[in-house]
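Excerpt of the complex: some chains, original placement.
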Amino acid sequence: MSTNSFGRLFTVTTWGESHGPALGATVDGCPPGVRLDAAMLQVWLDRRRPGQSKYTTQRQEADQVSILSGVFEGVTTGMPIQLMIENTDQRSKDYSDIAEKFRPGHADITYWQKYGIRDYRGGGRSSARETAARVAAGGVARAALQVLAPELTITGYMVQMGPHRIDRSRFDPAEISRNPFWTPDAEAAALWEDYLGQLRKDGNSVGAVVEVVAAGVPAGLGAPVYAKLDTDIATAMMSINAVKAVEIGAGMAAAELTGEENADEISIGTDGQPAYSSNHAGGILGGISTGQDVVCRFAVKPTSSILKPRKTITRTGEATEIVTKGRHDPCVGIRAVPVGEAMLACVLLDHILLHRGQVGGNQGRIG
Amino acid sequence: MSTNSFGRLFTVTTWGESHGPALGATVDGCPPGVRLDAAMLQVWLDRRRPGQSKYTTQRQEADQVSILSGVFEGVTTGMPIQLMIENTDQRSKDYSDIAEKFRPGHADITYWQKYGIRDYRGGGRSSARETAARVAAGGVARAALQVLAPELTITGYMVQMGPHRIDRSRFDPAEISRNPFWTPDAEAAALWEDYLGQLRKDGNSVGAVVEVVAAGVPAGLGAPVYAKLDTDIATAMMSINAVKAVEIGAGMAAAELTGEENADEISIGTDGQPAYSSNHAGGILGGISTGQDVVCRFAVKPTSSILKPRKTITRTGEATEIVTKGRHDPCVGIRAVPVGEAMLACVLLDHILLHRGQVGGNQGRIG
């Protein structure tokens, strides 16, 4: 299998570099008969698009997606769907600095060591521009999910920027789309504006934590033992640029709990279905969804391309300093929010198809 | 690909249930000509084997592994290697309680809902006994790594039990094998003995954090963008029973860092190779190894099978309570240490082969 692919039945293969003519995704395994057009995908791409606030890169990209195959008369045909986004703002600039020096914290050095050649313009294949293709693919997944699991919703938001966490008692879903940080905490948003504004002026950057929640997930998704739903979510999230950690449910904090605290007690809900007293499990037990909210979080490290000078070496091995000018995100975690949502959409659709394939629908009844 | 398989070129497919006649792993893609016998694997299995201290389950399993194929005259042939471990202590007990009720925090309910049938004896396929097969497979990987990357070492240890973290200033590698917790901090070990002893008496359990470090990893392992080395490590670790979070390098803490702090500065070391001022990246940049230590951590939730009564429901949907008797680990994180090591060994070998396959060895020189 291509190392640029993920998924089991619903598969996504991305391609393209930051400053090449175009980038995109080959999406395969989508069920036939799903309504789909470019405008439906554009909605999601517009959420990730750069240059929308002063807190993201100032690169101006329309991120306009074309559907080149797999859709006929506004409906998916079951054939591979080719999604292409042309690069339009590959600013002609002098890349000699990045070409010769390695940015600390960046893929520059490892790509060079491994491949002996790298497209250094804008980070080439290692650029976060690749995530545009994921968001487009996620749009396809969402369209199919609307048919196969119409009650399923996916919501991402930032819960931490640098040392500043949100206060969950102020959690307001309506707030998420009102601030430039996709955060549900209006006070945090205000604080972060100042905090990130200062960092940006200093030519610095900062990390973040993004949480993505899927509600209305059918019970029964996931499979033992290397296709657990949580495993596939971890795979999906960790593959996003700059992600250094993934948590499901209680996450790292599960280590601090006793068995008594951690075990979400079960009862029968008013709908006759199992209900849970809490959700430490993040909606997944034994790798299979319970029907509760699927909850994951991931940490995004700060952008390595900063104006602060950092010590490094040249390709010929000489000591030097590097200052990365250009258009960069002071907190790349912001734009990771729609990316995380897209990845979760892909994983959930994939498991709906996989479940239908092997099992044909849940086999065990309770009550 | 089987949902019970992982790996790209070096693949591991595990099979078997806790209380079936046997369990094991089909290991494929191992290079030919590697010295291998059952005793070499037994060393690793003995580290994971239950019943070795009062802090792990009292089930008595020899965990004796047989090599049924793929080895001839003490050397791997390049053919699939079948590793089998017979179950010997499937205590004949009354499972009616677990058969009818669902343990909160356990796979009982989701397996039932999905499959409509489950081997409830000892957790069946969802039991941590499955990890014995991983440890055996990891032993094969280690044998091959000795040939292909002789300087590579893999060391796992516990860094947190419940709320109690180790003090890294007391880190002593020699201490790891001296205490029943695989922890490098002797004082933590002493504290944990009391702490876990009390929990055990109370019929409770607790979570933990395990760290696994690979030193001597060649630069250049990993591939964009869905076969990043960190992605494949996250996949491997998250697939282990009870794991709820995976971190690479700085992990969740990367969210708190500025770009200036996070970017590990580069210089030329005394060996003429790139050297780094720090290792926030956990030895991986852009998904490709730098040559620094590869560092990952994972959180293990507390065992769900506890003596503390928890509210739950029966298969027929009636409210009830459950108390899980039987032989269970009060801190399953302890036995996850050799499992994490084994998984990292498998991932690293897989990427060495993958790198050799596509690239044929590092192509870029520095200096």
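Letters A and B mark the chains in the order given here, with residues in each chain numbered from 1 onward.
Assume a residue touches a chain if its C-beta (ideal position, glycine included) is under 8 Å from a C-beta of that chain, and two chains touch if they have at least 3 such contacts.
These numbers were taken from a predicted model, which means no experiment stands behind them.
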Given 2 visible subunits, total identical subunits the whole complex contains: 4
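Everything below uses one rule, namely that only the chains that are shown with their structure count from here on.
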Angle (degrees, nearest 5) of the CA superposition of chain A onto chain B: 180
Centroid distance [mean C-alpha coordinates] between chain B and chain A, Å: 26
For the chain A and chain B complex, residues of the former touching the latter: 1, 3-6, 8, 14, 102-117, 125-126, 130, 160-163, 199, 204-209, 219-220, 222-228, 230-231, 234-235, 237-239, 241, 244-268, 272, 274, 276-277, 280-282, 284-290, 299-306, 308, 310-313, 315-319, 333, 354-355, 359, 362-367
